[in-house]
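Only a single protein chain was left out; the remaining protein chains are all shown in position.
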């Protein structure tokens, strides 16, 4: 069983659409999911922590996403999570970079 | 933990929107989710069985759903499942009626 | 995308294990999932409504479930939901019977 995740969030980069030399459409973008929590001292809802994801869609879902999803949209994503680690070699030194990637099975505009 | 479900399907009835005497907005509609499966003899995708749900949204999600969701739309729903049973007394006799209800936490237009 | 569900509940019937003539192991049982809710007047948690499911496992998961799961166990199930309808012809008349079936992808003993 794959690690399966359901997310609502804000599209943070304009979706990038490519078609591979084999003819496979791929669309990907960054998604920011911010948990809202009630601040009891201020007596109002405030933004909590943000989870960042790279969301990737393939085939027909990639084509439709490229046509309909834009930076700033609020969307709902269901997919498989992959936590990718790699060694980086940045100006500041060497470190382990980690990125949360979601291979989308379904994407929709969030009505909330 | 509630029974939590993720569904994609077709809105089968025009969403009905009410506001209770306490001021609570409620929107509900029927949703048909049909599993597609590959028929190896016909070598094409065909419709399989259909799950029927009554989807209900409350508060802000109810208001937005009433404004944006119409009969015939393909949507994505995340919510809590409730399987409701009651005794019916129909012309044809008495039986146990069962209905699958989903209290929506998120609804979006499906881009697939 | 299939209708995917996550449930915790009580095994209500002793799991029944068969092996088909093609050698496919199948195990199935009834599961009762009861929502707990806080009764503010009585100031304690009480049992709410119960969802009933028929859970079915295939292959290796079927074999392990038959060995380890018993009536009365609390378990956690992840799987695909299928709402099956059929016409019944009971003593009391004819009606539409509905049953919620879950094809299990993962089953575990619930530690809660």
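Think of it as A, B and C in the order they're written, each chain with its own count starting at 1.
We adopt the following convention: a residue touches a chain if its C-beta (ideal position, glycine included) is under 8 Å from a C-beta of that chain, and two chains touch if they have at least 3 such contacts.
Just so it is clear, the structure is predicted and the values come from calculations on it, not from any experiment.
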| item | value |
| --- | --- |
| Missing chain: touched chains present in the view | A, B, C |
| Sole residue of C:2, C:28, C:51 or C:65 that reaches the chain not shown, by the stated touch rule | C:65 |
| Contact footprint on subunit A, counting only the chain that is left out | 1-8, 33, 35, 49, 51-53, 81-85, 88, 90, 92-100, 112 |
| Hidden partner interface residues of subunit B, rising order | 1, 4, 78, 105-106 |
| Touch list for subunit C against the chain that is not drawn | 6, 8, 60-61, 64-65, 68-69, 75-76, 78, 106-112 |
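By our rule, only the chains that are shown with their structure count from here on.
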| item | value |
| --- | --- |
| Chain nearest the overall C-alpha centroid of the shown protein atoms | B |
| Farthest chain (mean CA position) relative to subunit C | A |
| Geometric centre distance via CA averages, subunit C-subunit B, whole Å | 21 |
| Averaged-CA centre spacing for the pair subunit C and subunit A, given as whole angstrom | 33 |
| Subunit A, residues touching no fewer than two other chains | 78, 106 |
